[in-house]
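Handing you this structure, nothing more for now.
We show some of the complex, not the whole, and keep each chain where it was.
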Amino acid sequence: MRSYILSFSCPDRLGVVARYSSLLADAGAFITEVSNYTDPVTERFFLRCVFDDRALNVTMDTLSQRWQAVADELNATWVLRASDDLPRIVLAVSAQDHCLSALLTKWRAGALPAEIVGVVSNHELSRGLVEWHGLPFYYLPVTKETKPQQEQEILSVFSELDGELLVLARYMQILSDGLCQELAGRAINIHHSFLPGFKGAKPYHRAWERGVKVIGATAHYVTADLDEGPIITQEVRPIDHETTVERMIHLGQDVEANALSQAVRLHCEQRVLLNGQRTVIL
Amino acid sequence: MRSYILSFSCPDRLGVVARYSSLLADAGAFITEVSNYTDPVTERFFLRCVFDDRALNVTMDTLSQRWQAVADELNATWVLRASDDLPRIVLAVSAQDHCLSALLTKWRAGALPAEIVGVVSNHELSRGLVEWHGLPFYYLPVTKETKPQQEQEILSVFSELDGELLVLARYMQILSDGLCQELAGRAINIHHSFLPGFKGAKPYHRAWERGVKVIGATAHYVTADLDEGPIITQEVRPIDHETTVERMIHLGQDVEANALSQAVRLHCEQRVLLNGQRTVIL
Amino acid sequence: MRSYILSFSCPDRLGVVARYSSLLADAGAFITEVSNYTDPVTERFFLRCVFDDRALNVTMDTLSQRWQAVADELNATWVLRASDDLPRIVLAVSAQDHCLSALLTKWRAGALPAEIVGVVSNHELSRGLVEWHGLPFYYLPVTKETKPQQEQEILSVFSELDGELLVLARYMQILSDGLCQELAGRAINIHHSFLPGFKGAKPYHRAWERGVKVIGATAHYVTADLDEGPIITQEVRPIDHETTVERMIHLGQDVEANALSQAVRLHCEQRVLLNGQRTVIL
């Protein structure tokens, strides 16, 4: 028995639920999970469903073709994929490896529904850890001058490895607008603040100066507009007046790793659908 | 335009989603929200959907009759109700009124999707607050000897007021098995601990003795088996070694009021479906 | 036996702890609680201690005089007060009464270490609730033109009632710079966002637009620089894509009431010391 995930969004209208579910029922596709949501403001419909083939009476190819026809009619954006066909992830990292390490540990433990296929970095520091996990490590140093070229190399590696998602696991370089557009919806970043507070550089230093009592981290899709991409997850942690910037950086490592890991998991399970500048998590 | 909430559960089988949604689509019922869930262990299907009548082509009576036929076929337990037909709540309270006060405040602010219709208490203390809110207050004192009779009076008040849900808002009497059964699925209690830790009496005292670092509160349906009913919500709050029992009691008031208010809201929005000793929150 | 709270801050130097504690020990003041903190950046020392008079060998007047001499030498800012001499609070409220109601309920339950002495409002709506609690209610309507005069009336009421702390419990008027300065360190506001995110008006609307996954509330001292005052407490609550602005407003009521109640309690227990634009909570 094999299971499949179908996720789509389309303009809302009468009978959308009946439309897709009758198609599946007719084909003998057995639904085991469904979530859907209609945005009352944009009147857009979002759905994620999981079904299996225990009673399927057509081939998956036939089912896909039938669905394609309905999807065209509904004007839907969609993904249909076997749940054991794991998304291929490339990680990007700079000097700090706590997010990298958390992702690799979860992946090795079978707790991440994805295939990590390689790591790129502008530092050599993480090579040992990455290679110990049996993964290729690409050292791609960067300077102001070589940035266009280095970004080209990132894209080449991503393409060569058949990457489907680029995870910026504390990769401390600002991506060019071109790269952001190239990877729209296919790149997730972790920002070490509770956005929209403390956008930009050195958020922990500014949190200390402002005297906040809670710090946080935000995982979001990368867009050309820095730290403004659609938010997937946010995690927070209380602090107090004794929490120095250095301690915030240490405490923040857990919060960042958790927020990013959750976001990657949600994306890979096809639970994250874009709704303009916002996300629907199903 | 009027909206309706349909919630049901039934044994899972191929095509349940198609079955109910086709029925709604044929009748012109416009779905605006759906959540469903299949328990992979019990293979039971749970659904909550909201639809409106903007395009309805039959009367609601006809729709109900059609649905009744499908529900019988699916062997479903269900509720179908207009979303502006607010559930009628009776509150029970003892000496401490923080949960009572929170519920009344939310109700008065329009933040509770319910109609509070009266308050019963084994103390006179809250009469003023209740009557100030324009609600009838029933003083029903109780002793060991008069308990059967007093519980009868509670039921009479509940029935007289057309009550649909009894909320034990820190009502510090243990209900008899008979009353628990009578009100099965229609009575919510707040327990001032993070169940299953510290079941029974004086949970904050025992939390202090054990030296825990987090306290909590649990809202659950009342069952004859004390503090073992299906859990609806749990809220927690960190404490430290300086937190005396008295402070826990004060901090706990917020946690209890929040957990109970959330549970009442979820119940009244028909979001809570029973799944054996567990709940599904849709 | 009576207990006292001494809190002070001063430039740090060798022997501060020995200095104040020897003075107390010599007078037979029995210390039961102490917290202190030195800001490593500003090199300022902060202390809060509670002692009782079980073994006191001088009068409290004598002790105060001795302490005054030491405080002068240390260049300290300080407060020394019996813990049963509760701070007198005046509340200000507009149309929404959830924070008002939470504070009144806690106060009546003995869970707030303060004396609430009156309520001012630019609306008549809360009169009934306030008067039911046996408190004077001052209706002080305000227009753009009458604002200076109305603020004068607030100050008169505050002074007449011997107010020591003004709590803006969702008082939706921006105070003038003059009033802010007049009440510096003696006025606490609740802002319905997780500052510094969404400063200013309509934070829940902007939170919805940005698609954040957590909302919050911030209690802070009032300063002329709007929403920039020293932060005392921040509380948060997760939300998701289904959370409409209206629901945020309802959920936010709990978060706001909790954050504000905590802040008032901390202030009244002399636990909040100012450290520039930041607070030290002891």
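Note that the chains take the letters A, B and C in the order they are written out, and that residue 1 is the start of every chain.
Keep in mind that, in the parts below, a residue touches a chain if its C-beta (ideal position, glycine included) is under 8 Å from a C-beta of that chain, and two chains touch if they have at least 3 such contacts.
Predicted, not measured: the structure shown is a model, and the values here were computed from it.
Counting all copies of the one sequence in the full complex of this file gives 4, of which 3 are shown in place.
One rule holds for everything that comes next: only the chains that are shown with their structure count from here on.
Under the touch definition stated at the top, chain A and chain C share these contacting partners: B.
At the interface between chain B and chain C, over half of the residue numbers appear on both sides, which makes the contact a same-residue one. As a whole-number value, the distance joining the C-alpha centres of chain B and chain C reads 35 Å. Among the residues of chain A, those touching two or more other chains are numbered 37, 40. Within the complex formed with chain C, the residues of chain A that make contact are 37, 39-40, 194-198, 209-214, 216, 230-234, 236, 240-242, 244, 275, 277-281.
Interface residues of chain B, counted against chain C in their complex, comprise 33, 96-98, 101-102, 105-106, 108-109, 111, 128-129, 132, 242, 249-250, 253-254, 257-258, 261. Those residues of chain B whose C-beta lies close enough to touch chain A in the complex are 14-19, 21-22, 24-26, 28, 30-38, 40, 55, 238.
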